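Have a look at the structure below before the remarks.
A single protein chain has been omitted; all remaining protein chains appear in their positions.
Letters A and B mark the chains in the order given here, with residues in each chain numbered from 1 onward.
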Amino acid sequence: MAEPVISMRDVTIRFGSLVANDKVSLDIEKGEIMALLGENGAGKSTLMKILYGLYMRESGEITVDGKAMPRKFSPSDAIGLGIGMVPQHFMLVDSFSVAENIVLGEEQKASRLLLNKEKIFSMVEPLCKEFGIDVSPRQKVENLPLGVKQKIEILKALFRQTKILILDEPTTVLTPQEVDELFKMLRSLQKKGLTVVIITHKMHEVLAVTDRITVMRHGKHIATFNTADTNTQELARTMVGKDVASVHVEQSDAPLGEPSFVIDRVNTPPSEDRCNLKDFCLKLYPGKVVGVAGIDGNGQTELVEVLTGVRRMHSGSITAGGNTITENTTDSMRRLGIGVIPEDRIEQGLVMEFCVRDNIMMGYKGDPRFERHGIFRMKAVDRYVDELVGKYDVRPARRSAVCRYISGGNQQKVVLARELERPALQAVVASQPVRGLDVGAIQFTHQTLLRLRGEDKSILLVSSDLDEIKSLSDYIAVIRDGRIVAFKKADEFSKDEIGLYMSGAIADEGCAV
Amino acid sequence: MELSTLISSMLRLGTPLLLAALGVLVSAKGGIVNMGMEGNMLFGAFMSVYVTYLTGQPMLGLLASIPAGIIYSLILGAFIIKGRGHQVVCGLGLNFVVIGCTTVLLSVVWNSSGYSTDVPRLPQVKLPFLGQQSISLFITAVLVVAVWFFLEKTNTGLRVRSVGENPAAADSVGVDVVKYQFLAMVIAGALGGLAGAELAVGQMGYFIKQMTASKGFLAYSAVIFAGYNPYAVVLTTMFIGLLDAVQMRAQTMLNIPGQFLLMLPYLVTLLALIFVGDKKKPKAAGKTYVRGSF
Partner (left out) sequence: MKLSSDKKARLKWKSLDVLYVLVSILLALVAGGVFILITGNNPLQAYGIMFSKAFSSFGQVLRRATVYILTGLAVSIPIKTGVINMGGEGQVAAGALTAAVLGSAFMLPLGIHPIACMLGAMITGAVLALIPAVFKTRFGSSEVVTGIMVNYLVQYLLQYLSMYTFRGSANSAQTAEVFDSAKIARVGDAQWSYGLFIAIALCFAMHFVMSRTRVGLEMQSAGLNPLAARYQGVNVGRMSMLAMALGGAMAGLGGSLEVLGGRYLYLDTYFASYGFDGIAVSYMAKNNPIMIIITAMFISVLKVGAVALDRQTNVSVHFSTALQGIFIILLVSPYIVQAIVAKLKPKRKAQLTAEE
C-alpha cells in the first residue's frame, strides 16, 4: 500500500449542539482518486473544509505529508502544503478576468509589488490551452457558463501547484457528457501524480472514476471500500444505514387528457446577468408529474419566479381551471391555485427569524378564517397551525419554534405545509425540493408530491438532479436557454439523450409541447 | 476675473470633500460602507487644530490628523470587522461619539461652546488664475493618482478589491480578508483625517463644533455618482464644491434668502441620487463576512 499523503485521526468538530464530525479518521493515499460518499449533512464537506483550513477542528490530529498540522491554520497554509479545493458554489470574483481569478493570491509570482497584467495573461494562457478551456484569459468571468467556471476553479488549484485536489459535489452543475469530460480530466491529472478527493452523494458516478470510496454517515466514518470490490447496493446500504426503498412513479400508459395548466409563449424581459424566458410553452396534466431538466441557469429560476408571481412576464399567458391571466402577480397566481416550493428555502421559502406559525400565516393573506380587518384571530390561527404541524410531522412540534433553529428537513416541511394546504390547490411547482435534505426528509417530500399526484393535482418538478427527475416524472421536459427544447414520456427518454438536449448537442425542437 | 475667483473657491471647497471621498472609495473597494467618514473628518479637523494650537505649527497639525484619522478608522474597523457590527449603524454611532467628544473638548480646551481660538493656517500659495490655495491642494492631487495607482496597479490593490467583491473567494485562495479590510480602513482613515485637517487648518484656521456639516455624507454621495472611480470622484466632488462656491457668491450678490442658497449642495445631491443608482457598488460592500459560511 502506498504511503498516505494525508492522514486524519479522530477529527471532531461541533456547530452548536450538532456534532458535524465525530472522531473521523481517514487516510488518503498518494496518487489515488478517492470519493467521500454520504448523504447531505453527513459531514463530508465539513471534514474537507477542516483540511483546507476553513473550519477549526475541536480535537484530533491531521498530518499532511508526514507533517502534523496545528489546530488552527488558514487556507493559505493549506495551499502552501499543496492542498486545493474546488468548492460546490464557485468562488470567483465576477468582475475580475479569468486570469486575475486564477492568479489572485499568487500575483507576486508575476511581479513582486506591481500588478503586471500582461505577464499574468501570458502565464495563464498555456494553462488554459492545456486543459482545453477555449476562453480568453482576459475575459471577465461574470457571464461564463458553469462548466467553464468549474474548470477555472480547477485551474486555480493547479496554478498553485496543487498535489491534493478536493472537489465538492463537482457534478451537480454538469450534463452527463460534461461529467464524462470532467472524469477524463481527473484521470489525466491522476496520471500526472495528483491525488484527488471527490465529495459526492451520487454513488453511480463515483463507481466510474474512483479507486477507493469512503462512506460517511451522521458525521462518522462508516467504511472504506476498494471500488473494484463493491457495488451500488452495498454503498447505498452503508450510506443510509438501512435498506431504503426509493420513491418512484408508476408509469401508466393511459393517454394524456386535457391539460389542466397551460403556460403559453411566456416571455420575460432580458436581463444582463440572467437567462430570460423566450416563448416558453409548457402544459401540465392532472395527476401527472412533469419534470424539467436542464443545466442550472437556463431559465429554471425565472420559470419558477414567473409562476410564483415575483417576476413579471411581458407577454404570453397562463391558463388554469378556465381562467387565463396575462399579468402575473403573487395574488393572481395564488388565485389560480398554485403552491410553490422555491429552490432555496432559506432565502426564498422562509423568514428564518419567524416562528413556524408566522411563516405559515404568511401564505394565508386575506383568508377570512384567520383574520378580520387585518387582525389575526389568534385562536383559529393557532388551532390550524397545530393541525398542520401534526399532519406534516414538523419537529419540534411547536408552532412557536423559530425556523432558524429547526433542521433543514423540518424547515422544508413548514414550506410544504404552507404551500400544499391551500384551499383549491390546482398545481404544485417544486423547484429543487430535496436539495440539501437528508434521506428521511427526501422520502417525506417525494411521498408528499406523489400523494398530491394521486389526488389529481398537476405537478411541475424542476431539478438539476437527473436521477430525481427520472424516478419521479411521468413526462420530462428539457429547458435550455429559456425555452423547452424537448418533451417526452419519461420512460422513453434516456439520460444520455436528456444530456444531449441539455447541452444543446441536439438542436432545438422549438415549442415542442 | 469673476470666473477665476469662482474656480479658486471651488477648489478650496472641493478639496476636503475630495480627500474624504477618496477615503470612502478605498474602504468601499475593501467591502466596507463607510458611514463614519463624517466623524473621521471631524476628528482629523479637531486634532489638527489642537496640535497647531499647542505647537504653532500648522504642518504638524496636518501631520497629526493622519494618525488621528487612522485611530478613528481602526476603531470603526474593529467594531465592523471584528465585532461584526452593522456597518452603517456603527459608522453613524461613531459619528455621534466624535461629535459629542469634540464638542466637549472644545469647551475644555478653549472654554467656548462654539469656536476655538484662531490658529495659524497652512502655507498658502498664490497661483495664476487659480487664486490663493493651501498647499494641501498639491498633496491632494498626488493622492488622487496614488489611490488610483494603488487600487488598479498594485498586487495589494487587487487583493483589497477582491475582498470587497467576493470575500469568500479571496479567503479561499489565502487572501487574508481581515487584514486587507483593515488595510483599507487605515488608508481611508488617513485620507479622512487629512480631509478634516485641510478643512480646519488648511482653510478656516479654527475649529467650530460640527464643522464638517455632513461633508462626510456628501463625499459618500460623490463616490456613488462617480461610480467608484477615483478620477470621476475628482469631478463629482469638485462639482459639489462648485455649487457651494456659487452659493456663497450668490449670498452677496442676489437677493435670495440665505437659507435657500445654503440648501443648494444638499438639494442637488438629493436630486442627483434619483438619476444615479448605486450599481457599481462593490458586491460585498456592507455585508459582514464570516469564514466558512458558504
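Criterion: contacts are C-beta pairs under 8 Å (C-beta built on N, C-alpha and C of every residue); 3 or more make two chains touch, one makes a residue touch a chain.
Keep in mind that what you see is a predicted model, and the values were worked out from it rather than measured.
Student: Among A:109, A:365 or A:489, single out the residue that touches the unshown chain.
Tutor: Of all options in A:109, A:365 or A:489, contact with the hidden chain holds for A:365.
Student: Write the list of subunit A residues that the hidden chain touches.
Tutor: For subunit A, the residues touching the absent chain are 308-310, 329-331, 334, 340, 342, 347-354, 358, 361-363, 365-366, 371, 374-376, 378, 396, 398, 400-401.
Student: Extract the touching residues of subunit B with respect to the undisplayed chain.
Tutor: 35, 78-80, 82-86, 88-90, 92-101, 103-108, 111, 113, 209, 213-214, 217, 220-221, 224, 257, 259-260, 262-263, 266-267, 269-270, 273-275, 277-278
One rule holds for everything that comes next: only the chains that are shown with their structure count from here on.
Student: For subunit A versus subunit B, what separation do you get between their C-alpha means, in angstrom?
Tutor: 44
Student: With touch defined as at the start, can you tell me which subunit A residues reach subunit B in the complex?
Tutor: For this pair, the touching residues of subunit A are 49, 52, 54-55, 74-77, 79-80, 85, 87, 89, 91-96, 100-101, 104-108, 111-115, 156, 160.
Student: Which subunit B residues qualify as touching subunit A in the complex?
Tutor: Touch residues, subunit B against subunit A: 152-159, 161-162, 165-166, 168-176, 283, 291-292, 294.
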